[in-house]
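As you look at this complex, bear in mind that one protein chain is not there, while each of the others sits in place.
Moving on, here comes chain A:
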Amino acid sequence: MSTKVAIIASNGGLFDAYKVFNIATASAATDAEVGIFFTFEGLNLIHKQAHHQLPLPAGREHFAEGFKNANIPSIPELVAMAQEMGVKIIACQMTMDVMNLTREDFIEGIEVGGAVTFLDFAKDANVTLAF
C-alpha cells in the first residue's frame, strides 16, 4: 500500500548526486519504497572511489563552499543513510560491461541488473523520476 518511488540516475556530477540521494532519502524517510537504477555516468554515484569526489559542473566550482556553509551532508553519508533505510540500488550491467567495471568497483549492498530489473520494480511505481 505504501508509495513506491522509482528513480533513474544517469549523470555523474555532484549536483546530480544530490538530486538523486536527497529525493531518495526523503522518500524512504516518508515510508516510501525506493529503487534507483544507476546507468551510464550515474554509476559514478555509487563507484567506491568516484562517489567521494564527484565533480561540480564547469564554472560552478565555487558552490563547494556553499555546500560546506549550509552544512549539507556528504554524498557518502547520504548513500549510507539511503541504504540503511532500505533504498534499493541497482547498477546497470550493460553500462558496467561497456566501462569494464565489476561489482567490486562499487559500494557494498548493491544489486546488478539489466533494464528489465528496473522495469519490474518501476512498473507499479507511484512516482518515477529521471536525473
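By definition in this document, contacts are C-beta pairs under 8 Å (C-beta built on N, C-alpha and C of every residue); 3 or more make two chains touch, one makes a residue touch a chain; residues count from 1.
What we mean here is this: contacts and distances are computed from a predicted model.
K.L.:
Looking only at the UniProt record of the hidden chain, which name from "ATP synthase subunit a", "Rhodanese domain-containing protein", "Spermidine/putrescine import ATP-binding protein PotA" or "Thiamine transport system permease protein ThiP" is the right one?
P.N.:
Missing chain, UniProt protein name: "Rhodanese domain-containing protein".
K.L.:
List the residues of chain A that touch the chain left out of this view.
P.N.:
Residues 3, 22, 25-26, 29-32, 70-73, 81, 85 of chain A touch the chain that is not shown.
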